[in-house]
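Omission of a single protein chain aside, the complex is shown with its protein chains in their original locations.
Take a look at subunit A:
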């Protein structure tokens, strides 16, 4: 099938690459910018495992071609995907308006972008202006990609939520996704509004679990309890299960935070409001500064002239993105108190460099131990595999003060302390 896809988000690339890999002919229409430049130069635009290869082999096969963002789909195009960012709803309106102006042409638009609830219906109304007799629908197909495992999520989806009011559009979408929908029917069909809201509700539930555990971790702190034992006990209950129960220094990522905020806005705008989700976000934001507070107390409210090492800038492992990541708040807090920072991350340093440039309070270290040398404390913010088993003796020799603040509860406190470190975890 001939498909056009507008956008340069992670979801845009994963969808375009995956559809091309199953035989569809895809025109990927990216706006001007960094992502487009990287892709055209055959470089990775996101540090998503497998993605660059997927895109590049699609391109080599000729089934994935790069089109003009301002161009219209060709005559044989059967479906138009919109995979834009939260803040690009005006672009979506523009694209749809342009489609609507092609006389007597039928359109199927698949909206994957995380816009406000009701936006898909709004786009459909736009598309049907001047539509005449032609068949035109916009359906909502919210993405549930998890960065780091996005390709798996696409190829073996636990479910595909489709918001669609039109039987013909439903058949067409199911046809497009047939290769990913084989073992059983993964489609859950509902109205576009319901689909959009489901996406938000799922995100809301997950972040609520995390914030709940962080809240428990703060209580554990004050009660002298190790939250790790508690977490295992809680996770063992089949009614609860183990997912999203890890206390830490707060969740980030472009999707996570913007989706929850989106949900809160949706509820606020409807006049309902959600005091629970407001709390969830607030706990999360407080949690991002958790290690800073431990450090502040450790050094008796004076961090002037201290140098702090940070391992991990990405909001989670296997990604190079720092959107809403805890490191942002940590850096700003440390700088405001006159401390300097040496940071290591296997993937996210370019993103950090892009945000802060050459900053007198920030040293970009190419090696974890190089980051830690000469510092007054080490904070671990992202649980990259390479940080799980550091050479503690080597680490201690290099550091000025042997203090480890473990934001992901990766280490065994007793073992670290045995090596002469002062250890702080989250809730332990």
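Assume a residue touches a chain if its C-beta (ideal position, glycine included) is under 8 Å from a C-beta of that chain, and two chains touch if they have at least 3 such contacts; residues count from 1.
By definition in this document, contacts and distances are computed from a predicted model.
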For the complex's missing chain, which UniProt name, "Molybdenum transport system permease", "Glucose-6-phosphate isomerase", "Ubiquinone biosynthesis protein UbiV" or "ABC transporter ATP-binding protein"?
"Glucose-6-phosphate isomerase"
Going by the contact rule already stated, which one of A:87, A:302, A:354 or A:418 would touch the omitted chain in the full complex?
A:302
Among A:57, A:165 or A:337, the residue in touch with the chain that has been omitted:
A:337
Check the options A:34, A:98, A:293 or A:400 and report the residue that touches the missing chain.
A:293
May I ask you to list the residues on subunit A that touch the chain which is not drawn?
286, 289, 292-297, 300-302, 332-333, 336-337
